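A single protein chain has been omitted from the complex, and every remaining protein chain is retained in its original position.
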């Protein structure tokens, strides 16, 4: 490669905002110009604030993408995302190339796309892709009170395959009226899984999940229950997309490690969420503390 | 004042850019919205970049002002002024209230307004004000190659009273063609003063000056020569507007001191340029080094 | 132009009934915010109503006037600034005559006199003289990095801290705050030495020693070469030191170093400070101390915390 011009895989560059619309009281839907619109569900990009007092990246999963654009759905949780929420179409924004290993394509006929809160966007991406690959996709998503992406799920996998858990009972009637074909339940995603899974056939299935840690832990437990011989072979192949605080967001600082158990040796190693994840095989994840 | 609402004299607030036009290769003319358009020539404002990596104020003298606006003329010398040069009409800009003691009104009939480079703007302000007070004003301004404000001087005090020193001989013919009524000379402001002062009557005169330190030192020497009895009473009452690096720009950090000799006691004290200056009686200034 | 979100005017008004009062070494402050020495002068009265503060802290006062360092004394840095003022001051007699009465005119506003010396005796002399006045507290600056004699030389060795504190302690019965330098290997040792020598409270941190070079002029920017680094960039160092000292020494702590917002002030108090001083922020935004006070109140409301006492013990460990 001596004389061939070097082209970095990992780059930071400036792009433009196409749109930035508010979905709920604190969740925004950001579309940006992005040459590499073809992404793997589960991959993320680093957004940068370009401010001297906020130097670190904000990793955000890619929710959707196409010819020259990607879509990012983010919650306002701190100063950085608050600043993003004020972006307008045409504004410049610094962003990285696509990072990380996404969900592996499902080897099974059925896919459960399980997401909680702002963990739903990458799971939506997986659901859309798997449906396009001809898989039967069931989405089980959970929110406190304000769901997002329900129409998108309905469009991609059929409204009849969308289940939505809500923690705040008072909002359910209005949601049922607004989305008549989608089934709502009071509780969390596990509540729904417990209701619908027994009804499903006994075939193996793929489960792509992203959401708050308690939800991921519960899913790990949940799929274990379908492993009667306790030989690690659950009826579900679970994949989890994880979050950690990042220094670089591209594999150079060892800041973002999670604990992964080697299935062969049983040893637990700390590996980078940004470099070897964010998606890991569910049974290998050893949650901290 | 127990219950009366407190109104601070010194404030930082956000205002808007009205215009920002380039005058020379590195000098810009910035007009901003500013309620307190009535200023004393020699006063300055602090401009702030509102960036976490450039926290300190950029003090800039007020060159002109009117109903709801002031005019600032600044050279691009570093990162901060470079960023200012990219401001557009309508942009927000953080600024302080008016700071400092300006030139004292002239007690004499004739005023020499002597400026060098970006020291010319406050001197222009003084010239304009003294002319409006009915004084005869002679402007003696110096530049390397690219003069500024010559039309403004001509308008305020009459072109016949404007003298301009230029260091780069090659540009003089073009300048003479462009400003036929203004007299140009090769050299610096002292060159011109030496030429025109002997021709003037022997009456006392006021001299308001601002510019690079070597120029100010030369003027201090120059007016001393008109003090034949060496009793400190020069034919000229010289006032100098000084510059120092500022921490706050409003009298709270003791960063910006200059050395001033007490005319009575002879003791030299370090006093704040932003709080007791920037204008000082010429004979009292003890330059560093 | 970026938007300085931290410093933007806080529109949440504090709920009535927040208990902001603190007591530092027996002196009651109506709230925990004071000025950091060297960033407050009588001119500050033109920037905001100083009587709204918990206390005011003056710049260093010596036995006689000091000229300080030549200029440039100031350099801008990324997220901070360097200063090498070098403790210019008008001397104790002029201060007692010209400045103290002006500050005293503000009812209910404790005055903290920051004192400096070139020798232990000079420190003691200033302390003794100020003890004859009605100043409320003394702050011993043994941590100024910008003077050759005095200042940091006393503050970076355990014996220096102990001896200077002990000498001043003998000279005064006023509540005595000792201000520590962060330019040390173990701040806790310095804090203990001050406590052992009779300090009533501690201030930390003073500035970090730094330098800036103007690349194109090829010269060190400050006439004094090195200067003290202050401002938001050093805040994490200050928080760490307050946290460490709080766990080692029982004295009240006035925390400072890069406090730019009410949240930064709350962070200091969570780390263990009893009060918070605002320095560089007040140079950049004239009314920063009272803004930060308002923001602290808003922050406490958002946290659901009703008093400074409660905030002080709110850290979950």
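The letters A, B and C name the chains in turn, as written, and every chain counts its residues from 1.
Everything that follows uses one rule, which is that contacts are C-beta pairs under 8 Å (C-beta built on N, C-alpha and C of every residue); 3 or more make two chains touch, one makes a residue touch a chain.
For clarity, every value in this text was computed on a predicted model and none was experimentally measured.
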| item | value |
| --- | --- |
| Which displayed chains the unshown chain touches | A, B, C |
| Candidates C:20, C:45, C:62 or C:82 - the one touching the absent chain | C:82 |
| Chain not shown: contacting residue from C:142, C:239, C:253 or C:283 | C:239 |
| Among C:122, C:200, C:263 or C:287, the residue in touch with the chain that has been omitted | C:263 |
| Given C:220, C:248 or C:306, the one touching the chain that is not displayed | C:220 |
| Residue touching the undisplayed chain, where the options are A:206, A:250 or A:280 | A:250 |
| Contact footprint on chain A, counting only the chain that is left out | 6, 8-12, 48-57, 87, 91-94, 96, 244-248, 250-258, 270, 275, 288-289 |
| Chain B residues touching the omitted chain (full complex) | 51-53, 79, 82-83 |
| Residues from chain C at the interface with the omitted partner, ascending | 1-2, 75, 77-80, 82, 156-157, 183-186, 208-213, 215-220, 225-226, 229, 232-237, 239-240, 243, 258, 260, 263, 266-267, 270-271, 299, 302-303, 314-317 |
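In this section, only the chains that are shown with their structure count from here on.
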| item | value |
| --- | --- |
| Chain of greatest Cα-centre distance to chain B | A |
| Of all residues in chain B, the ones touching two or more other chains | 51-53 |
| Multi-partner residues of chain C (at least 2 other chains) | 2-3, 78-79, 232 |
